[in-house]
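What you see is the complex with one protein chain gone and the rest in place.
Naming follows writing order (A, B and C), and every chain is counted from residue 1.
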Amino acid sequence: MTQLPDSNYKAPDGPQKYIGKAVKRVEDPRFITGQGHYTDDINVHGQLHAAMLRSPYAHAKIGQIDASAALALKGVHAVLTGQDLADAKVGSIPTGWLLPDLKIPPHPAIAHGEVHYVGDIVAVVIAESRALAEDAVALIEVDLEPLDAVSLGSQALAQGAAEVHPEAPGNVAFNWEIGDAAAADELFKQADHVVSLKIRNHRLVPNAIEPRASLAQYQRSSEEFTLHTTSQNPHIHRLMLAAFVLGIPEHKLRVISPDVGGGFGSKIFQYPEEVIVLFAAKKLNRPVKWAARRSESFVSDMQGRDHESEAQLALSKDGKMLALKVDTIANMGAYLTTFAPAVPTYLYGTLLNGVYKFGAVHAKVTGVFTNTVPVDAYRGAGRPEATYLVERIVSKAASELGMDAAEIRRKNFIQPEDFPYQTPVALVYDSGNYEPALDKALGMLGYQDLLKEQAEGRKNGRYIGIGFSTYVEACGLAPSALVGQLGAQAGQWESAVVRVMPTGKIEVLTGSHSHGQGHETTFAQIAAEEFGIPMEDVVIVHGDTGKMPFGWGTYGSRSAAVGGSALKMALGRIKDKATKIAAHLLEAAPEDIEVADGQFKVKGVPEGGKSFFDVALMAHLAHNLPEGMEPGLEAQYMYDPKNFVYPFGTHIAVVELDADTGHVKMIKYVCVDDCGPLINPLVVEGQVHGGIAQGFGQAILEETVYDEEGNMLTGSFMEYSMPRAEDLPMFEIDHTVTPSPHNPLGVKGIGESGTIASTAAVANAVNDALRAFGHHHVDMPFTPEKVWRAMKGGVQDLGQAADD
Amino acid sequence: MSLVPVTININGTPTPAQVEPRMLLVQFLRDELELTGTHVGCDTSQCGACTVSLNGEAVKSCTLFAVQADGMDVQTIEGIGSMDDLHPIQAAFWEQHGLQCGFCTPGMIMASAEIIRRNPDPSEEEIREQLGGNFCRCTGYHNIVKAISSAAAVMREKGAEAGQAADD
Amino acid sequence: MSPHTFQGSNIVAAPRARVWAMLQDPAVLARIVPGLTDAIQDGENQMRAVLNVNVGPVKGRFKTIVRVLEAQPPAQMDLEVEGKTITGTALLHTQMTFTDLGESTRVDWVASPRLSGLLAGVGGKLIESKARDGSAGQRYADRFFGRLSQEA
Partner (left out) sequence: MYTTPFDYHRAVNLDDALKMLADNPDAKLLAGGHSLIPTMKLRLASPSALIDISALDELRGIRTDGDMLILGAGVTHAELLYDKTVAEYAPLMPDMARWVGDPMVRNRGTVGGVVAHADPAADYPAGLLTLGASFKLKSAGGERVVGVDDYFKGMFETALQEGEIVTEIHIPRQAGKGAYEKFRHPASHYAIVGVAALASPEGVKVAMTGAGPKAVRLTQVEQAIGSDLSDENIKSATENAVDAGSLLSDRFASAEYRAHLAGVLAKRALMRVK
C-alpha cells in the first residue's frame, strides 16, 4: 500500500510482529480470577457511606426537610441538603458543550428549591455503614409539593405544557440547524418521488453491568483530595470538579478510575454523587463512599437517544437520492449534562448524509427540557439516531419504489474517487470504499438464495426479513480548534507518555481509558511493535490523574485513532533518540541504523548490534551519549488529529417473525466493517459483537418508558429488557481495510460501529418481513404485541404511541 | 440488632464470623472477607454477576443471607482456579476473548461451571438458554458461548483421561 | 387519570348521615380500615396514620396520609390516600357516593391507584397488578364496608 496524499499514515513495509495479531488480552488474568479492581472493591480506613434520598416525583417543590430522626440514629454523621451546598457556594454541574443561545438552568448536585425528575437527589445521609445510611434515609421527612410535569419532548413543546425550568421558556433548550434549506427545497421540487418518515428513536438506559461508585478521601494536612470513581475520563472529571463545581485547586485533586465495568458513555459525565462525596469527605474529614444500587442507576445514570423525528427523502424515478430534510425534537431530560447539547446536533445532524451522494441535506433540531433523567451520550451518541433515520428512510424508499434494498444503496454510494468527500452537512469524509463491503457481506449472506427462501417462505406463512444498514460513522472528534468553534469546552487531542526505564522496560502512560476495550493489550502491541521487543516488557498505565499529566479519556471511539496515534508519535520520538544513541555507540550514522526484534543494527551488518536494553541503559547512565544529548529516554506527545475518522461498512440482519405471537427471532447477522488496519482482530471483533447486541437490544427489546407524569415505568431488570444470550445468534464478521490518511496508524474507531449500524439493520429486517402484511414502516421497538398487531394488518405506518 | 455467629466453609476454609442477619452472602464475601471477585450488578436477582457455588450448586449470592449459608460450602471465583492453575473455564474465557470489562465475568464463569456440571456436552442452544440468568453488556455473548463450548470439550477430555487413568 | 381505575358498590347497614359521620372520625377509620393504625387528625381535612400491608411478598408498615379533597355532606366524598415508601409513593384516589336507602346506605365507589417514583418502575409487578385485580378491589371493599356496618 502506498502513502496516501496529505497523509501522515505510512503503511508498514513488511510483516508486523504484534500489530494485526489476535493477541490474547493481557488484562484478562486478573478478571478471570476475580482479581479485577473496581471502585466498589476499594475500602479505606475510616470510610463512611453515603445514601441518597431521591425524589419520588418528577417535578415538585421542596418544602421542609426534617432530618432529626435520621440524625438521631447512632452512627449517622450528617444529613446534607441542597441548602448546605448552596451555603458552601458549591457550583452547578457544568455543561461542557455550548451552542448559541443555549439555555442552561442551574444543576445543583443536591436539588435546591425544586426537584426536576424522579431520582433527583433531595438529601444525603452520611453514616458509618451503608445499611445504616439506608435506614436513615427512610427516616427523613420531606415535604414535597408535586408540580405539573412533562416527559415527552413533543409534549413539552405543546401549548400549556408544564414548565421544567423558568430559565427555559417553552422548555426549549436550543434550536439548531445545519445544511442548505433552500437548496434542499429546490431539489424536492425536482423530485419524482418523496418518501416521508415519522419515527421515534426511543430512550435507552446504558446499563453498564458495574453500577457507578465513588470514593472520596481528603488529606487535611496537604488539603489534597483523592477521588476513586467509575469514569471513562478522569481528567475531565478533575477539570470540571476543580474549575466549575468545588473550586478545588486542580493540582490538589487526584481522580483515579481503576478497573471500570463498562461505560458505553454513561461514565463520561460529571455526576452529582461525585460532588457529594468530595464535599462530605472534607466536611467530615473522613473518606466517604457511595455505590449505586441498580434501581438507583435506572434513575441516575444519564440515558440515551430519545428523538422524535420527521424526515422527507426526495428521489428521482430511477431511485437516485436528491435531498433529505429532517426535523427532530431531542429530549434532553431535566438538565444539560456534560456532552448533552453536542449529541443531537454535531454528532447527529452532521451524520445525516450517510454514505450517499445527496445534492442537499437540511436538518433542524430542537432540544427540549422534560422532567426525566438527563439524556447524554450513549454508545454511538447521535450517530445511531442519524443512521437509524437515514437507513430506515432509504429502505422505506426501496419498499415504496419496489427496488431492491441493497441496489438502491449501491446506486447512491459516494464513490472511492470522491474522497476526501465534502458532505452537505459540514463533514469531510477521509477515505472510503463502500461497495466492496456491501458485496462481501452479500456474498457471506448468500443473498440471492436467501431472497428465494424468503419468497418461498411467505407462501407458507413463514416470514423472514432481511435488513440492511450501509453505514458510515464519524468518530475520534477532531481537531480541537474546530470542536472549540462548535462549542466544545474541551480539547480533543490525546496524549501519551512513553517512559523507557534503564532495564529497557517501557511504561506507557495514556490519557485514554479502558473500561473493557483492552488498551493494556492493544497499546502494548503498538509499543512493542515499534522496537520488536516482547509485549511483556511494556506496561500500560491509564485512569489516574496522579500518574498521567493530562488526557481527554475514552468516548466516541477515539482511543485507537487519537490515543493510539499519540502513542505512535511519542514512540517515534523515543525511536529517534534511541537510534541516535545506538548510532553513536555503533559509530554509525543514525540514517544507517535499523531496529528489529529489539536490536539496533547497522543496515547490512548482521553482527554486533545494540539491544534495546543496551540503549536504554546507556540513555540513563549517560556515560557515552552523543554530544549535547539530554540523558534519559522519555517522550510525551500531544496528538491533535486533523480530522475525524470515518469507519463504514455493511451490516445485514435476518429475522424471522413468529406468525402466531409476533415474537421476532434474529436468525442470522452478517457484517463487514472497515475500521482501517486492525491492531488486534480479537479485540476489534469483540467490540463489533457487543455493539451489534446493543443495537439489536434497542430495536427489539430495550425501552425506557415514562408515564405522562414523569414516572419511569421500566426502572428495573424486571421491566427493562436486556439482551440475553438466548436472544442472539452467532455473528458472522469480516472486514475490508481502507486506512485513514489522517493518522499515523491509519486506524478508524470501532467501539461504536456495531451499535450505530445494527439498530437500523435489525429494524429494516423486521420491516422487510412486515412488507408481507402491507406495511412500509413500523417503528421500533418491535415488541411482540406491536408486531402481532402489525401482522393482523389494517395499520399503515404503525408508529409508536406517545407513551406506549 | 444482634449478630449471629456463623461458620461458612469458604473456598475450602472454614470461616467463622459474626454477621448481622440482613447481610447478604455477597456483602459478606465482599465487605467482610474482601473476596471482591463476586460482584453486585442488580438488586432483583437478574444479572448473575454475584453467582457463586453453594454446596456445589450455583446460586445468586445477592438473594441469600449470609446466615443462611451457615455450615455450608461456598466456592467463589477466587476458589475455582488461580493464575497458576486456571480452571478450564477460566482458560477458555481468556482464550476465546469471552470478556471485555470483566465485571460480569466471575459470575459468568461460575454459571458456566453449573451449565457444564448439568450437561458436560451442551449444544450452543442449550448454552444460550442456560445463560438466561447472566447479563453481559460488552461481548454480545458470542465469545462467551464459544468459551463455554470449548471449556466443556476440554473438561470432557480431561474427564475421559482421568477416567482412563482410574481404570488403569 | 389512572389507567387502572376500578369500582364497585356496597351496602352499609346504617343511615346515610351515620355513615357519613363515621367516615369523618379517625378513631372509627382506624378500627375499620384493614391494617390502619396510629391514626391521628392532622389539620382540618387530613389524617396521618400507619398502614400495615401484607400482600404477596409486600409486608410492612407504611406512613400514610389520608386527605379529604372534596366533601359534599352527606352525598359524596373524594379522598386521597398517600402511602410513602423509600422507593416511592403509592397514591389511591377514591370517590364515594352515598345513596340514602333509609335504614341503609348504598356506597358507590371508584378508586384509582397510582405509583410514583422508583416504586412505579420496580413495584409495578407487585403492586400495580394487584390494583388491576378488580375482584381484589371488591373483596377489600367488602371487608371495609362490612366492618363499617358492624361499627354502626
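The rule we apply is simple: contacts are C-beta pairs under 8 Å (C-beta built on N, C-alpha and C of every residue); 3 or more make two chains touch, one makes a residue touch a chain.
Everything quoted here is computed from the prediction, not taken from an experiment.
Novice: Among the chains you can see, which ones touch the chain that has been omitted?
Specialist: Touch partners of the hidden chain, whole complex considered, are A, B, C.
Novice: Can you work out which residue in A:Ile42, A:Leu71 or A:Ala131 touches the chain that's missing from view?
Specialist: Considering the complete complex, A:Ala131 is the one touching the chain left out.
Novice: Pick out which of A:Leu71, A:Met638, A:Met718 or A:Val737 touches the chain that's been left out of the picture.
Specialist: Counting the whole complex, the residue in contact with the absent chain is A:Met718.
Novice: Taking the full complex into account, find the residue in C:Asn10, C:Thr87 or C:Ser116 that is in contact with the omitted chain.
Specialist: Missing-chain contact among the listed residues: C:Thr87.
Novice: Tell me, which residues in subunit B touch the chain that this view leaves out?
Specialist: Touch with the absent chain occurs at residues 1-2, 4, 20-22, 24, 27, 40, 43-46, 48, 51, 54, 57-60, 62-65, 67-68, 70, 111, 114-115, 118, 130-134.
Novice: Applying the definition given at the start, please give the residues of subunit C touching the unseen chain.
Specialist: Interface with the chain not displayed, on the subunit C side: 55-61, 85-87, 118-119, 122-130, 132-133, 135-136, 139.
Novice: Need a quick check: the contact residues on subunit A for the chain that isn't drawn.
Specialist: Interface with the chain not displayed, on the subunit A side: 130-131, 134-135, 138, 293, 295, 660-661, 663, 701, 705, 713-714, 717-722, 727, 783-785, 788-789, 804.
Throughout what follows, only the chains that are shown with their structure count from here on.
Novice: If each chain is a dot and touching chains are joined, what shape do you get: line, ring, star, complete or other?
Specialist: It is a line, because the chains touch in a row without closing up.
Novice: In whole angstrom, how far does the Cα centroid of subunit B sit from the Cα centroid of subunit C?
Specialist: 47
Novice: Which subunit B residues sit where two or more other chains touch them?
Specialist: Residues 44 of subunit B each touch two or more of the other chains.
Novice: Identify all positions of subunit C at which a residue touches two or more other chains, and write them in rising order.
Specialist: Residue numbers touching two or more other chains: 122.
Novice: Which residues of subunit B touch subunit A once you look at their complex with the stated criterion?
Specialist: So the residues of subunit B touching subunit A come out as 20, 22-23, 30-31, 34-44, 46-47, 49, 76-78, 81-83, 86, 90, 93-95, 97, 99-106, 109, 124, 127-129, 131-132, 134-145.
Novice: Please give the residue numbers of subunit A that touch subunit C in the complex, ascending.
Specialist: Within the complex, subunit A touches subunit C at residues 54-58, 118-119, 134, 137-138, 295, 298-299, 707, 709, 711-716, 718-719.
Novice: Inside the complex, what are the residues of subunit C that reach subunit A?
Specialist: 84, 86-89, 115-122, 124-125
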